[in-house]
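Omission of a single protein chain aside, the complex is shown with its protein chains in their original locations.
Entry: subunit A
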Amino acid sequence: MTARKSRVRPWFFHGGMSVLAFLWLVPLALVVVTSLRTFDDLADAGLASVPKGLTIDPYRQALDSGEWQSIVNSLIITVPVVVVTLVLASMAAYGLARHRIPFRKTMLLLMLAGNLLPAQLLLIPVLKLTEQFGIFDSRIGMIVVLTAVGLGFYVFVLHGFMRGIPDEITHAAKIDGATTFGVYLRIVLPLTKPAMAALGSLAFTWTFNDLLWAITLLRDEQKLPVTPAILGMQGEFVSSWNVIAAATVIAAIPTVIVFLRFQRYFISGLLIGSAK
């Protein structure tokens, strides 16, 4: 009975997974194929048709229409956001997890509660605030806001993770004469590396793919990150689907690189967090 079950199960699993994987990949494949077709071919035959021929022209058009600049903008915004977020969140999480700070539970809950508010609710107030501070329509403003918006969540996750680090290790370090900051830098941070890597790649993706804040806080075409720039390629009535598809494929490359680089941390990091 059990022997039979174990023979059937892998087949069932693999069969099911191939179907699911196929369903996942079809839209992606469609985007890639669309990005390699000419516009006239698409307009004549429609999206769901066999391509007449393939060309890399849409990629050239996408890059010529200023996509480089917008990807650079995206990176100028994303990299500082990820770095600052991780530095601040890990410090705050360490403080909240390992020190008897008054109202630490309340603080944590407040941070979490902030995350439960829909971003749409914050758009106008934040817009007005950034205007008051003179950072409206600037990439610095985007960095400040995106950092602030994400911080609560990252602190919460890292807090849970850091509480899982055995007390004995930090105590031993303290006995050996480490300062509080020394413990953070030499003991806690290295142990938190998997979670930091996982959160870092998440933060990168979220920030890089952000559209809502970008179209709220930025106005100047020259400063727009890649997501609204792609949106801008659409016409009011008619869009060049192939160029947009090519632009999306190009825009996906940085996040894919980050994910591939960090994926081993990603899985272990999230698992450790959940097993706490």
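One rule holds for everything that comes next: a residue touches a chain if its C-beta (ideal position, glycine included) is under 8 Å from a C-beta of that chain, and two chains touch if they have at least 3 such contacts; residues count from 1.
In this section, contacts and distances are computed from a predicted model.
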Per UniProt, the name of the complex member that is left out, chosen from "RNA polymerase sigma factor", "ABC transporter substrate-binding protein", "Pyruvate dehydrogenase E1 component subunit alpha" or "Ferredoxin": "ABC transporter substrate-binding protein"
Of A:V79, A:A148 or A:I165, the residue in touch with the unshown chain: A:V79
Touch criterion as defined above, residue of A:S18, A:T106, A:T180 or A:Q263 at the omitted chain: A:T180
Contact residue for the chain not shown (choose from A:L54, A:V87, A:A119 or A:I257): A:V87
Positions on subunit A contacted by the hidden chain, ascending: 40, 43-44, 46-47, 76, 79-80, 83-84, 87-88, 91, 124, 127, 131, 134-140, 143-144, 179-181, 215-216, 219-223, 228, 231-239, 241
